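Everything below concerns the one structure shown next.
Here the complex is missing a single protein chain, while all its other protein chains stay put.
Then we have chain A:
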Amino acid sequence: MTDGLLTSASAPPGVPLKRRLRRAERARQLKALALVAPLLVFLLFTFAGPIAGMLWRAVDDREVRQVLPQTIAALADWDGKDLPDEKAYAALASDVLAARAAGTIAIAAKRLNYALNGFRTILTSTARNLKAAPEPGTAKETLGKINPAWRERATWTTIKDASGPITGFYLLAALDLTRNADGAIVAALPDQAIYRQVFTRTFIISLSVTLLCLILGFPVAYLLATLPPERSNLLMIFVLLPFWTSLLVRTCAWIVLLQSKGVVNDSLRWLGIIDEPLRLIYNRFGVCVATTHVLLPFMILPLYSSMKAISPAYLRAAASLGAPPLTAFLRIYLPQTLPGIGAGSLLVFILALGYYITPALVGGAADQMISYFIALYTTETANWGLASALGAVLLLATILLALVYGKLVQGQQVTGGMKN
């Protein structure tokens, strides 16, 4: 902050003041950039780089070309209309023998099995039964005898589709699409087409949670913004304490409250309202309640700051001009809270979209959101391409919403805080 002054004062005399000032300003800007640079480099390594790597994995497709290089080369000029010629069969036989020796069959088998169920068996049975390189000219016959699948066009188009080095296969799969044997984009088989449903479910849960937060948060924010500061500061603790309490503690608390012998069921039974315990957790209800509890402060805080900025003079003016209270509220107050409503709702919606921990702990199998599948494919089944493709879709949705959010809060002071 002081450098501008010092540099311009100590510059050599004789240089016009304007240029000296410009030079000083440039030095200042460079210094400012140098202060930001360490964080930028750090984030490149610990955040942007890893995410770019994930996006790359969503289109990366080099497994098959690494394991079956000759086959891929032989299929390069195959038109895909009929079965490939003898050359491709011989290349495959030679690749399979080499891969068996190197122990890499499983890598290609796994990738090809994603595209065509049963391909793992085709490839492993071929590797097991192919004793030696077939005599020249007999590869087609030999392989067809080992596994009749080699006489089908679909087997070969699957290999050609997976020849890489990049593919739209995983991204299409994330949207329940696939390519048929002719290369056209078609709907995926029903047993693989689950992701649109998961995205819809994620969207519906996030929307429900956002609406619940808005309905519950609006009166609270209004109360806090209207009360005199000494009282609202005290009540603010009710919002901030949950905000600062560990997510795991809050999730655990809801399990304790909502389980079949939990506080809620026991109270309802004691009051004689129910005879049998209600199923309140490990279902959609539990997910919505617990997630709303976790995200409610993110709605209340931006709403509160937007309401706090509304001068009561407007309402008084409306009243003095003869507006009934309800009209004044609807036409004067509410429109001024819209930026706060928008910011809070978007924030809650964005956070809900990528939610993982709470649904994983209090949801049933039918309530798992997109994050659950990304985690599942990363750590359990190691289908990294699909995990990355689903992640790419989620990231795209988040970025688009965040851009809208940025536009909305531009100029407004963001005091809501964003704690994950």
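Some notes on this structure:
One rule holds in what follows: a residue touches a chain if its C-beta (ideal position, glycine included) is under 8 Å from a C-beta of that chain, and two chains touch if they have at least 3 such contacts; residues count from 1.
Methods note: contacts and distances are computed from a predicted model.
Among the names given as "Malonate decarboxylase alpha subunit", "Polyamine ABC transporter permease", "Hydrogenase formation protein HypD" or "NADH-quinone oxidoreductase subunit J", UniProt records the absent chain under the name "Polyamine ABC transporter permease".
If you put the hidden chain back, the residue from A:L83, A:L97, A:L172 or A:I255 that touches it is A:I255.
From the set A:A88, A:I332 or A:A387, the residue in touch with the chain omitted from the display is A:A387, counting the whole complex. Of the listed residues A:L21, A:L216 or A:A309, the one in contact with the hidden chain in the full complex is A:L216. Contacts to the hidden chain, counted on chain A, fall at residues 1-3, 5-6, 28-29, 31-40, 42-43, 45-54, 57, 216-217, 219-220, 222-223, 226-227, 235, 237-242, 244-257, 259, 261-263, 266, 293, 296-297, 312, 315-316, 325-326, 329, 350, 353-357, 361, 371, 374-375, 378-379, 384, 387-388, 391, 394-395, 398, 402, 406, 414, 417-420.
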